[in-house]
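This report refers to the structure that appears directly beneath it.
Just one protein chain is left out here, and the rest sit where they should.
Up next, subunit A:
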Amino acid sequence: MERNLFDEQHDAFRATVRQFMAKEVAPHMPEWEAAGMVPRELFKKTAQIGINGLQVPEAFGGAGVDSFLLNAIVFEEIGYAAASLGGLQVHLNTVLPYFLEYANDEQKSRWFPGFADGDLIASIAMTEPGTGSDLAGMTTTAVRDGDDYILNGAKTFITGGINADLVIVVARTSRDGDNRRDGLSLLVVEAGMEGFVRGRNLEKLGLKSSDTAELLFDQVRVPARNVLGAEGGAFAMLTSNLAQERLSISITAQATATAALNLAIDYVRERKVFGRRVADFQNTKFVLADCATELEAAQALIDRAILALDTGTLTPADAAKVKLFATETQARVIDRCLQLHGGYGYMREYPISRLYADARVTRIFGGTSEVMKSVISKSLAL
């Protein structure tokens, strides 16, 4: 079905991004997968076509757009190209919103120009070896010492952690009060700060071109002027952007599943078995018809959610429903599209195998499917 979210400028921007992905990204995916990360210079190139600065205010060199539609276009095109740029996705869709919302004027003038021109890429360090979805249980600490905080702790599974120039670290700054959600703060750690050590680039099942790191903080002296938002108020800040983060994951899930469908269609039209094209078998037709139908439904849900996010009406439960449905759909569609490839689908040289491996984590990160169901069930007053 025709999507009715986009105008002419959106279409022109999509054409630019598509051309960029086809030339600058897709051909390099195998090499970046082998390297375990994309080259840092790529984010300078994405900045040149305006991707990095879309939502950065004009005063700092950005385009000052407050709609999410353009971000959606960028990550759809990355997905359609069967590529993934995890570090950029986290920077733009998860981390930048915290800066836009909570940075003070001095911080904006210090960091925003770099965000717009691609000199600065940021990541966020929430998860610890001992805590995942249970944010309040984290043990990284930041203790006030004069004009600084002394940061100690370890974080893991940090997307973009190797490439990032800035890392928002969630740390406990106090244990006062009865509510264990109080006392968490956001500290912006800069590359090169003494005691900030990047550990291993973790080996993952999929998303191999995204750097995912362990980060260690050993007596890191972070100036108080690097605290983002109110000290002690991080829990509320962290939950305020979850809807956008989860929608962003859903958009990528949908786009990569759409790429898988297109790959399968191309493959079954070419491949012959028992003297016929695979596309000529009724099973193939039915499987792909199912995939196309499920994707149409997921797209309708996502498109409604994008518009709701723009108007500020996308609730956490809404976003959870979208992520649950879109990522489960992605898993089913890609699995069936791989099956139609037969043995070749299991070979890394076929992009469908990469999509299959990449898809597994979307039901885990940004909140697992089970967490999504918990969020949704709360909205049902259960």
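Simple rule for what comes next: contacts are C-beta pairs under 8 Å (C-beta built on N, C-alpha and C of every residue); 3 or more make two chains touch, one makes a residue touch a chain; residues count from 1.
Simple rule for what comes next: contacts and distances are computed from a predicted model.
A.B. asks: When one chain of this assembly is omitted, its UniProt record names it as which of these: "Quinol oxidase subunit 3", "Cytochrome c", "Electron transfer flavoprotein subunit beta" or "Branched-chain amino acid ABC transporter permease"?
C.D. replies: "Electron transfer flavoprotein subunit beta"
A.B. asks: Decide which residue listed in A:16, A:152, A:339 or A:369 touches the omitted chain of the complex.
C.D. replies: If we include the chain that is not displayed, A:16 is the one touching it.
A.B. asks: Pick from A:5, A:35 or A:49: which residue touches the chain that isn't shown?
C.D. replies: Missing-chain contact among the listed residues: A:49.
A.B. asks: What residues on subunit A make contact with the chain left out of this view?
C.D. replies: 9, 12-13, 15-16, 19-20, 48-51, 53-54, 63, 70
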